[in-house]
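This view holds just a subset of the chains, kept in their places.
We call the chains A, B and C, going by the order they appear; numbering starts again at 1 in every chain.
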Amino acid sequence: MSGRAPLRLAMVGGGPGSFIGPVHRMAAELDGRIRLTAGVFSRDPAKNAQAAADWGVAPDRVYPDHHAMIAAERGRDDGVDLVSVVTPNHLHFDVAAAALKGGLHVISDKPATLNLAQARDLAEIVAASGKRYGLTYTYTGYPMVREAREIVARGDLGAVRKVVVEYSQGWLSRPLEREDNKQASWRSDPSQSGVGGCIGDIGVHAFNIAEFITGRRVERLCADVAAVVPGRDLDDDCNVLLRFEGGARGVLIASQISAGARNGLRISVYGETGGLTWGHEDPNVLNLDWLDGPSQVLHAGSAYLGVGARAVTRLPTGHPEGFIEAFANIYRDFADAILGQGDGRLVPDIAEGVRGMAFVERAVAASRADAGWVFLAAHRVEPGGIMQEGEGR
Amino acid sequence: MSGRAPLRLAMVGGGPGSFIGPVHRMAAELDGRIRLTAGVFSRDPAKNAQAAADWGVAPDRVYPDHHAMIAAERGRDDGVDLVSVVTPNHLHFDVAAAALKGGLHVISDKPATLNLAQARDLAEIVAASGKRYGLTYTYTGYPMVREAREIVARGDLGAVRKVVVEYSQGWLSRPLEREDNKQASWRSDPSQSGVGGCIGDIGVHAFNIAEFITGRRVERLCADVAAVVPGRDLDDDCNVLLRFEGGARGVLIASQISAGARNGLRISVYGETGGLTWGHEDPNVLNLDWLDGPSQVLHAGSAYLGVGARAVTRLPTGHPEGFIEAFANIYRDFADAILGQGDGRLVPDIAEGVRGMAFVERAVAASRADAGWVFLAAHRVEPGGIMQEGEGR
Amino acid sequence: MSGRAPLRLAMVGGGPGSFIGPVHRMAAELDGRIRLTAGVFSRDPAKNAQAAADWGVAPDRVYPDHHAMIAAERGRDDGVDLVSVVTPNHLHFDVAAAALKGGLHVISDKPATLNLAQARDLAEIVAASGKRYGLTYTYTGYPMVREAREIVARGDLGAVRKVVVEYSQGWLSRPLEREDNKQASWRSDPSQSGVGGCIGDIGVHAFNIAEFITGRRVERLCADVAAVVPGRDLDDDCNVLLRFEGGARGVLIASQISAGARNGLRISVYGETGGLTWGHEDPNVLNLDWLDGPSQVLHAGSAYLGVGARAVTRLPTGHPEGFIEAFANIYRDFADAILGQGDGRLVPDIAEGVRGMAFVERAVAASRADAGWVFLAAHRVEPGGIMQEGEGR
């Protein structure tokens, strides 16, 4: 950096009781590029004020709703530069659209919107706005995930042949949504979460990281999406066979009823001459196995890593960085792009948001219809452009 | 044991150049219950004689073919008690059938036969013979796999909800079958290997261990079976969605083109309250993860293990046993059953052989036909009994 | 928290080029309890100004030296509450003493001072000041280290019998101090680092964590402290046999010439009925092994952990937290103690600082004299009280 004052951030959502709100705040401020300056943290005025005080936000910059906030901040010389959207899914579209139209950059928690139609609409709004839109697919912020992407792109593994990605959690093994658990409740409620339960909550992460690391789009899928816990409205377990452009095969497993699993995102990518494996519970290493030589273990913070991984590591090797730092890397890249200090091309954008929503809707529908293999999309999705999808079988 | 002389074993196949032949010999003799006494180790007389000398088999008990051997050994007072079948797949049926009809017990390498029809025929021959038939699904011989089975059977995990089993190898990432590699050649040749390549070679192991540990049969499957390496006749990669009796979902991944993978069989079974994971590259531990308490790691050789695991461990905890010992456990159980010192119920039998062949044929056919979900079998397969299968969708 | 404005922090040292300066800033601000408000970041005015701008510190609160800063801040209504000391070792005493005398709380990087005499003097200054003094022995901030301490204190392992602690790095395997490496240079220079090289830089961490987890003081030691790389003035490798009060034996290994090691702090504590192991490169688990039952793996963020570990975890289990978060936990505890919201008893204090300096000086002297076993201290060191040490053999 070069002595420039931090960008000013407003947050919508994330007040007392939220898991992801404090993560956004810590991540946004970690590197000194962004300072939380305004916000609508809760509909409850007391909670709204408390969050502001806790986080050092001046009382006159705490607002009752996002419309009021956008209007007021636009009128200030020192108004905010960007808005982070940290609400439940069903509010993502409204807040993001209003902020973009109000001339603010937007960084949103995933998924982009409640459904695919909204995502497409938002893509057009982003394109029209001239502002930046970023999506916090956290796992793409890990240095060793970026290293994995570089390794594949460089062709070190040869052509990609197979991808196995698994994201297993166990915390919804019991019907917590009927036990007054806020996190479980909205995730199990179609009106707040959309048509996807587990697949929308964590399956999209698995989908996104598979496309991110391989640099290849999924073209077809064959899905088994189910609600295992009796009485649950949305899926809590999904297993999906994949076919990538270029022919690679894949398997995507996501579950919230894998009892005992914590947050086990894990991906293996196999090419012609070697394979790589990264797992979230030991995120600072990347394992490489070769057809013809010793296995390798790459450690975050090492001088031998590629420029991408080195750019997002704060500490010397052997000093673990974790989830908050990965999250912060996305904020940092986003801030740098706004400041013109980077191209921001690694920040997941609205095209990724559309992809995610398409994946969720397509897999859920195909599984319900027992449709076997279906196309996901015949053509690439480009930000703001016309999107065409292939037809199902 | 109690001072009884060892059983006498004849081996068919397994001479110089074989990988699995020496393993059978070491495994059979490891515990002193069985001694290799006769055999047809190779069609090449010189190799046949060499194998005999190397393994201490008297020259007059080395035979040119299995028919001669069976006839001669029947005529001796000290004739062999059992025959092990260690040939390529297409000879399994002939040797096993002849030996059973000749009044000898048979222990065979997997798969049981070249195809399902042969397996059904063999089941009837076994039933008629009154002799024992065992199949060396090696992985069921590991102490911690048996512990896993006991844990599931005891209900420690609650009802099983999900199974993920993966068996990844990379050694066929290149077309070794065209490079004069004997192991690769016969495995890639339908006339010797049957309709399954990877799925018949290692997919059946994954299938078998999933049924073995869960104690549940697979009822339906949806398969993606493919030959990834150009020009290969048989599959080298397969991904299968599973549905078990009782409703549990599963995913089976088997591959011989996962470059860099060695022999990575790994299975996770999730129930209502916890999950277990066992992996072949660290076979002396069993990992348990619980919804409500600390994870546990069970170590082979420990006093706290169940009777099944303790029965097949030779060394104190912390002293690794491996593949040969697991193999030997199957031989030991088989010998004990012959000697009337055990029920042999954990030794995979011809019913498992039929299951395996049905799985291979059904998955290959369904994948070729792009048939989506198909039934594997509506009813249990019982040894020697009438077998009925459900109809495809 | 309850809506209170953050404490105001001044930092001395840590400007551009520093490794640990940015860590202190990130850690201090992570939880919103503290905001960096003033500082002397560098003697170089340009760098001083740049750091301030980067971190959002107002230009009028950037000072040329710590004396000017303390005077000016005392005169403000919104003056800083605490000072963090982030300079090389030889300046720790002066800055800390001046700040305490100026009525400010002090949190210092380790070691406390340049030598034991300074540490004793500082202990008296702390006692006289009525202000809080904290020392960032980072590793004590990890949740699973605190869990380990609770487990030992609760007697789960029975009486402690043996401790093995190892802290291996490899980065000084080459004489980097002669290659214009700033980090290596001051650490290898007695005038800036004191009499201890490796032992003062990382050996004290190993020593501290051993006492922290076991709750027992080291009474005697037998040290082999050496400079392995030719031409190095200070030690880069040390191996020390330990005897704890109550009789437990121990081994402490610290090295900066263990080529290939990254930052491998690892400790095992064995009691009568079980042992625990924690390692820094996988900090979110704690391994327990028992004489009579399955091993256990405790995961950070789990509900089954003790109150101490749960208090310092920000994320659900399975979401890794790392070095910055551990660092932040010490800042958070320190801030809470200042705010009267906690007793701060887990924040390493000046007594620990004295212990560390005594350990370094005693081990270095004993090794040089080839003195065999020597006493470290016959009596407990109490903050601010009279300290007595036992005599050497």
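Just so it is clear, a residue touches a chain if its C-beta (ideal position, glycine included) is under 8 Å from a C-beta of that chain, and two chains touch if they have at least 3 such contacts.
Everything numeric here is computed off the predicted structure, so don't read it as measured data.
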- Task: Count every copy of the one sequence in the whole complex, not only the 3 placed here.
- Result: 4
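As a convention for this text, only the chains that are shown with their structure count from here on.
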- Message: By mean C-alpha position, what chain is farthest away from subunit B?
- Response: C
- Message: Since subunit B and subunit C are copies of the same chain sequence, what is the angle of the rotation superposing the Cα atoms of one on the other, rounded to the nearest 5°?
- Response: 180
- subunit A to subunit B, mean C-alpha position gap in Å, rounds to 43
- Rounded Å distance between subunit B and subunit C, as computed from the means of their C-alpha atoms: 55
- So, in whole Å, the Cα centroid of subunit A is separated from that of subunit C by 36
- List, in ascending order, every residue of subunit B touching at least 2 other chains. 288, 295
- Item | Complex contacts: residues of subunit A adjacent to subunit C | 1-6, 19, 22-23, 25-26, 29-32, 35, 49-50, 52-56, 169, 171, 261-264, 280-284, 299, 301, 314-325
- Query: Along subunit C, where are the residues that touch subunit B in the complex?
  - Reply: 288, 292-299, 302-304
- Item | Touching residues on subunit A, where the partner in the complex is subunit B | 157-158, 161-162, 164, 166, 168, 170, 173-174, 222, 224, 226, 228, 237, 239, 241, 249-251, 253, 255, 257-262, 268, 270-275, 288-291, 295, 370-373
